[in-house]
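Other chains dropped; remaining ones untouched in position.
Per-chain numbering from 1; labels A and B assigned in written order.
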Amino acid sequence: MSFLAALTPLLALERLPRTGWLVAGVAAPESVAAHSLGTALVVLALGPRVRPALDLDRAVSLAVVHDTPEALLTDLPRAAAELLPPGAKAEAEERAAERLLTPLSPEARARFAEFRAQETREARFVRLCDQLHLGVRWIGYRREGARGLGEFRAGLAALDCAEFPPCAELLAEVLAAAHALDGGLDGEREVRAR
Amino acid sequence: MSFLAALTPLLALERLPRTGWLVAGVAAPESVAAHSLGTALVVLALGPRVRPALDLDRAVSLAVVHDTPEALLTDLPRAAAELLPPGAKAEAEERAAERLLTPLSPEARARFAEFRAQETREARFVRLCDQLHLGVRWIGYRREGARGLGEFRAGLAALDCAEFPPCAELLAEVLAAAHALDGGLDGEREVRAR
């Protein structure tokens, strides 16, 4: 298969919205591609502070590929995945990754497999960064004026960041910012208070 | 549960895009709600011509509810559904319908169950109308200038409309219009030729 034929299906990531936000009432949420890039940036922010040192660039690559199966599967929000039989979503992602990434390169396929297996520290770190990008985005949408996003709090508060203290640090910042917003400090006054 | 609490989750249908078009490159496709309404209008167009007579209004109700589970599940395009284990999507829809429609009314729940069972003529007719709305939309997007939608042809051409001759009639019109567009008759010149 040509490079062009391998890359074209992945363009769908640039159009597909993160549907969890859409269902929750954010009218124009970021695309899956934008979320993946955001996850990679969280990796670059937190990764250098992790001890012992991670392979930072490999973690970035894991972030870049971690949602590529959604180019075929679309973004199933958590509530949707929970309605499927156990393991069904993971199995479908595996098939989609095979179809999308094998033509891209064995290395891309391997990065996704490493992420899925969750056996390396880099893979577990990236999964947390994926959730933490959602946390940063949550604060972002709330500061912009979005309301009614309370359902995302529980998932964030339940994250287990014990293995990676910098993740715990960002999570604490996110929850503190949410608390400030809850307390009636809307984005406007918050900005003035800085 | 209050009426308001039962109706609110269904508002997501008005925001969720029909993702199959999005993946295929239509930048701003219709919402799931708009597609459901469109299906109901196809029912109103073809239904009165079906012999023996259908219960037209009940068929309209089936069309109205047929995609309501997507308020929780989002719209999984066919290629995505095929990556899931067999029956997984139907099972998830069943659970989503239970959660969304039971609080709405037993009648709404019953309409969805009738649609799923595909045992009444009305239910089978509505499933065809669902596909035929996709066909009308396909012609619509192509006449507006969208290209690269060839993959939808096979699914349409394979529809078995034998039970409902008016469905076969609309399908033939759709395929003829597609053929005209293939032949270089773009929407512009077609309009002039009318």
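Here, contacts are C-beta pairs under 8 Å (C-beta built on N, C-alpha and C of every residue); 3 or more make two chains touch, one makes a residue touch a chain.
Note that the structure is a prediction, hence the values are computed from the model and not measured.
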Since every chain is the same sequence and 2 are placed, give me the total copy number for this complex. 6
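FYI, only the chains that are shown with their structure count from here on.
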Taking the mean of the CA coordinates per chain, how far is subunit A from subunit B in Å? 31
Which subunit B residues qualify as touching subunit A in the complex? 12, 15-17, 19, 22-23, 25, 27, 71-77, 79-80, 83-85, 88-89, 91-92, 95-96
